[in-house]
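Report on the structure given below.
For this depiction, one protein chain was excluded, whereas all remaining protein chains were kept in their positions.
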Amino acid sequence: MTVLIVLVALAVGAYLVAVLESWAVHGRLEPARPAISALALLGRESLLARTPDRLFFEAGPVVLLVAGLLAVAVIPLAPGLIVTDLATGALFLNAALAYVLVALIMAGWGPNGAYAMIGGWRFLGQFVAYAMLIVMPITAVAMRAESLSTVDIVTSQSTLWNIAYQPLGFVLFVAAAMGLCWLPPLDLPTARGDLAGGIEAEYTGARLAVLRLARMVLIMALAGATVTFYLGGWLGPWLPAWAWSAIKILFVAGLMVSVGRLVPRVREAQYLEISWKLGIPLALANIFLVGVITLVVPI
Amino acid sequence: MTPQMIFLMFFGGAAVWFGIVVFRTLSMVRSALALLFSQTAVGVMFLLMQAEFLGVLQIMMMATEMSVMAIFMVMFMMDPGGMGAMDMTHQKRLSLWAGGIGFVAALAVIWLADWGPANLQIPDATEQTAELGRELLGRSMFIFESAALMILTAMVAATMVAIHPSEGRKR
Partner (left out) sequence: MIPELIIALSVGAALFGVGLYGALSQTNLVMIIMGVELILAAALVNLVAFWRYLYPDVPAAQMFVLIVMAVMAVEMAVGFGIAIARFRSRGSVEMEEARELKG
C-alpha cells in the first residue's frame, strides 16, 4: 500500500516537474506538453544503431530507472509513509545513486556511437567531481542526527532545519545533486550544443521515453533527498505532513530545473577543478564545524 | 533448506558466474561490468547475512570502482570492443590447474574443518552500525587511522607515478 502511494506521488511529482522544466526551457506554461511528447515518443519507431552492444543499449535506461526508484525507496514523505526505513538509509541512497553512473556508461557504450560514448565517459569525469560532495555533506547531516536512518535524520531537525544549521553543506549538496542528474549548467553528458544530445543521441522512441522518465525520477529522488537532509522533510506548521513534503520537494525540484539554465555550461575540467580545490575543503570544513557545534551547542 | 540458504546459493552462484564471464567475454566494458555485477552479488550476500552496513557499502563502492576500471580497460586494451576476437591469455593450462587446485583445496578445508557451534545472536542493523562506529573510533582507532594513512600514501604515490615526467618542469 505504501509502495503504491509513493509511486503515485512520484508519478504526479515527476509530471509536474516535467511541466516546470518545459516552462523553464520554452518560456510557455503548457500543462499537457509532457503527456503529448511522451505519447509522441511512444508512437515513434525505436531505432537500433548498427552493431550495438545490444545488452547495454537495452539495459541502460532501465538500470537508470531502477536506480532512481531505489533511491526514492528510502525517502520519507510523512511519518510512516516510507517504503523501507533502513538503518543505513542515507548510505543506501548513495549506493542507489552510484548506479546512475553505471547506467549512463552502459547507455553511452551500448549504441556504438561516438557522441554517445563521449557523453558516457564524460559523466564518469563528472562523477569524480561530484561524488565526494554528495557523500561528505551527508556525513555531516548524519553526525547531527547520530543515525543513518532517513526518518531519524528528519526528526533530528525538529528544532532547527539543517539548512540553517549547516548552510555550507546545503549549498554543496544541491550543487552536487545538480551534477548527479546532469541538469544545466552541468549537463555535460547530454550537452545539446557540442555533443548533439550525447547519451540521448542514439536513443529514439520508447527507449528515449524510458530514459527521460528515469531522469525525472532521478530529479525527484534528489529533490526528496535535499528536503529530507536539509529542509526538515515533512516538518512544518498548520498543514498535514504529506502536504509539507509535497510542497518542499516540488519547490526544490522546480528550482533545480529552472535556475541553472541562467548560468553558462561549465566545462568538465573547470568542474573538476572547482569541486576538488574548493568544494572538498569546504565540505571538510563543514564536517568540522558541525562536529564542533554538535558538541558545544545542543540544539 | 531455509530461504536464507536458497538465496545465498542463488546470489553466490550469480557472483561466481559473473566472475567467470569477466574472463570469457571479449568486450572490455562488458568484462568490467560483469565484475561489477559479481561484486554486487557479493554485496547482496552480505545483506542476506544481515551485515547491512557492509552490504550497502560494498554495493556502493564497487559501482564506482568498476566504472573506473571500465574506462581504464578501454584506454589500455588494444581491442576494447572485442570485435577483433583477440586472444589475451597466456599459460592457460597452468592457470586452470592453479585455479582448480586452489578451489578444491579451499573446499576440502571448508568441508573437513570443525567450525564449532554457530552463534546466532545477531544484533539488529541499527545496533550493528553504532557498534561498528564505536569500534572504529575506539578500540581499533589506530588500525583505522593507519588504513587512512595507507590510502593517502597510495593516492600520492599513484598520482606521482602517473604524472608525466616532463609535466612538473613547466612552471
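Going in written order, the chains are labelled A and B, and every chain counts its residues from 1.
The rule we apply is simple: a contact is a pair of C-beta atoms (placed from the backbone, for glycine too) under 8 Å apart; a residue touches a chain by one contact, two chains touch by 3 or more.
Keep in mind the model is a prediction, meaning the values are calculated, not measured.
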{"item": "Displayed chains contacting the withheld chain", "value": "B"}
{"item": "On chain B, residues whose C-beta touches the chain left out of the figure", "value": "2, 4-5, 8-9, 12-13, 15-16, 19-20, 22-23, 31-32, 35, 38-39, 42, 45-46, 49-51, 53-54, 57-58, 61, 65, 68-69, 72-73, 75-78, 88-92, 94-96, 98-100, 102-103, 106-107, 110-111, 115-116, 118-123, 128, 131-132, 134-136, 139-140, 143-144, 147, 150-151, 154-155, 157-162, 164"}
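Here, only the chains that are shown with their structure count from here on.
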{"item": "Chain A-chain B separation of Cα centroids, rounded to whole Å", "value": "27"}
{"item": "In the complex with chain A, residue positions of chain B that touch it", "value": "27, 29-30, 33, 36, 52-53, 56-57, 59-60, 63-64, 66-68, 70-71, 74, 81, 83, 124-126, 128-129"}
{"item": "Chain A residues within the chain B interface of the complex", "value": "51, 53, 55-56, 86-88, 91-92, 94-95, 98-99, 101-102, 105-106, 109, 112, 121, 124, 127, 131, 147-149"}
